[in-house]
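Here the complex is missing a single protein chain, while all its other protein chains stay put.
Letters A, B and C mark the chains in the order given here, with residues in each chain numbered from 1 onward.
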Amino acid sequence: MIGKKKWIIPDGFLQPKSTGDQISHEAVCVLNLEDTDAEIKLTFYFEDREPMTDFVSTCGAKRTHHIRLDKLTDKQGQEVPRGIPYAIEVDSNVPVVVQHSRLDTSQEALALFTTMAYSG
Amino acid sequence: MIGKKKWIIPDGFLQPKSTGDQISHEAVCVLNLEDTDAEIKLTFYFEDREPMTDFVSTCGAKRTHHIRLDKLTDKQGQEVPRGIPYAIEVDSNVPVVVQHSRLDTSQEALALFTTMAYSG
Amino acid sequence: MIGKKKWIIPDGFLQPKSTGDQISHEAVCVLNLEDTDAEIKLTFYFEDREPMTDFVSTCGAKRTHHIRLDKLTDKQGQEVPRGIPYAIEVDSNVPVVVQHSRLDTSQEALALFTTMAYSG
Partner (left out) sequence: MIGKKKWIIPDGFLQPKSTGDQISHEAVCVLNLEDTDAEIKLTFYFEDREPMTDFVSTCGAKRTHHIRLDKLTDKQGQEVPRGIPYAIEVDSNVPVVVQHSRLDTSQEALALFTTMAYSG
């Protein structure tokens, strides 16, 4: 079994501005090497308000899913807030591997960052 | 219990120059999944002088805090020095997860970097 | 013995566009500190199709190899697909250390990202 069921990403931020062809965004990139689909729950933590807990996604068996956080909506249709700091807890029902990346095109050209998430 | 009480970031640098809308800065991004607030102590190490030890911050229970290092002051009102290399030790009284990021707008457009901090 | 035999990279993407002198690409950077050559097998996982399993490379004893994914072909001469998300599993017959980097020149100037791969 490769991977972990819980992953933590402290530095989340959806840049509201974009220039050029590419939209600023973040992605939670999941790889599921198991034989069953992964049910993934995303919890968003903030600096000054209660967490948002109703975001879910899936990643098929032997598949990857690069979950676009700018396109994600929860069960009530709410989006991830733009322009404010957050942190992400990723919980999966089977072991997966999680990497977090940001594309920022707010200020000419594009900037990228990435890191493997923390798995305890 | 998720996280660790001590985190290390060897590559710190506050870029003194900025262009465009966004200010060059670094952030120590903390997530506290515990039920009690985290009291956070930051120690800055340098190449040629004694460490600065009197920086503190907090991160609420079930909250994140993206601590802006360009805005942080110690108990004597001193800022983190600009334009020289430093390293950071982050100590919390409860387990937290720590990621370090830099935004550099010194030379047209913006550059980003990030990494999960080291927790031993 | 330093390193691991299996490494995971969830966020892979070959940017099809480039500007300026440098071609957008990704590299799987391997260091082999053993006394024997490393035989390396790369498996690519996708969001909506079966994995591609027939990519191989080598890294000599006491050598590094920065495997360019835009130049890699499998045993049937197939390239890694451009412009779609993938994830990478790296398997070596001897312990190695693996880091993954991307260079993106799609939108003026260049952007870089890197992270140590995940080794379980």
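By our rule, contacts are C-beta pairs under 8 Å (C-beta built on N, C-alpha and C of every residue); 3 or more make two chains touch, one makes a residue touch a chain.
Please read these numbers as outputs of a predicted model, since none were measured by experiment.
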Can you work out which residue in A:15, A:64, A:101 or A:115 touches the chain that's missing from view? A:115
What residues on chain C make contact with the chain left out of this view? 2-3, 20-22, 27, 29-31, 33, 62-66, 97-99, 101, 105, 108-116
If the missing chain were put back, which residues of chain A would it touch? 108-109, 111, 115
Across the whole complex, list the residues on chain B that are touched by the chain not included here. 6, 8-13, 45-48, 50-51, 85-87, 89, 102, 104, 106-109, 111-118, 120
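What we mean here is this: only the chains that are shown with their structure count from here on.
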Rounded to the nearest Å, the gap between Cα centres of chain A and chain B is 22
What's the distance between the Cα centroids of chain B and chain C, rounded to whole Å? 31
Expected list for chain C, residues touching two or more other chains, is 108-109, 111, 115
